[in-house]
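Encoded as structure tokens, here's the structure I'll be asking about.
For this view, one protein chain was removed and the others were kept in their places.
On to chain A.
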């Protein structure tokens, strides 16, 4: 009983501090647990960019931005608690960086009318905005990632993967299972054999999986991993001397902290990326105005890392959508519904990215109700262990949207619409 009254007092104080007129962006981050290595830089990048806008421009359109951080530890239960505790503050957009939490929040956000941006993760078929009105997954999704990787491999093999054997090492969760339909479809179309190798959460123990790879000797290994699983897989691959130039990770499996534990043995490891990785001028501004000024979200170590850039890119897209929403609605203190309209009218050109101070951070694209998923392009990058950086080895590669992915998106989203009783359609 006593704890309940204390909790009530705490909650009352929580409610008292809210209700300020500003742009509220919740950040469901994870700085603890087995996935923290990826969660920390992403969250730092996300928050630091908004802080830069506050410091440099006084917010967006004169409205200050208030970021509310909430720790989920990549755990769905705590993700729900974070969502419930922040949505009442006037949250404009959610960015949970977890496919599991995304699945949890899709029906809830639809009910509450708050948009959610799942950049490069989440439910792939949310790209169909006619069914998922307020879920956005531009600029690329998991199925694009699988298709981009396969297209890269096609390019390496003179246009034919016939008779090749490709192993998929995946996190045994909604996230890792996402690309299986696409890869199965592609394996039938292109004649390669797909070997599915699941790794259970959290993925610290993978010796049996890599024993299987050693036995089966696949031509390529594609990995959909996250958190500690990536480091362990790359280390195991190095142990069995699997050639790194035949080992390709999705974008969540290709950051510095994934490859550095394996040292020089990880040299040549490949990964897909939906962002350009460069020394963008905006990073200097963040260093000067945010981190050196003591406003950084983290300790400032992660600036410029792969996942930091992704977090920053997510914040840039959110900020651009807020600007669009402010123009569309004519008022600066926008609501979540206006934010949704802004995201649906979002247009990113080279000039926009230039204005962000990050030319080439992503592809040019525009969002529409029919397509919440962007263009679906990716780069392939290679880890250079001596330089300590990822270097692009390809140009932007298009996913096979028309041939493979769009029909899959339509069938999956229609199945969801029927199951959840949603009337599909664009206004």
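One rule holds in what follows: a residue touches a chain if its C-beta (ideal position, glycine included) is under 8 Å from a C-beta of that chain, and two chains touch if they have at least 3 such contacts; residues count from 1.
To be clear about the criterion, contacts and distances are computed from a predicted model.
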Hidden chain of the complex, named as in its UniProt record, picked from "Heme exporter protein C", "Phosphoribosylformylglycinamidine synthase subunit PurQ", "Sulfopyruvate decarboxylase subunit alpha" or "Amino acid/amide ABC transporter membrane protein 2, HAAT family": "Amino acid/amide ABC transporter membrane protein 2, HAAT family"
Option from A:48, A:256 or A:412 whose C-beta touches the chain left out: A:412
Residue, one of A:54, A:104 or A:209, that touches the chain absent here: A:104
Option from A:57, A:77, A:245 or A:327 whose C-beta touches the chain left out: A:77
Residues from chain A at the interface with the omitted partner, ascending: 3-4, 6-7, 10-11, 13-14, 17, 29, 31-32, 36, 40, 69-71, 73, 75-77, 80-81, 84-85, 87-88, 99-100, 103-104, 107-108, 110-111, 123, 172-174, 177-178, 180-181, 198, 200-201, 412, 419-421
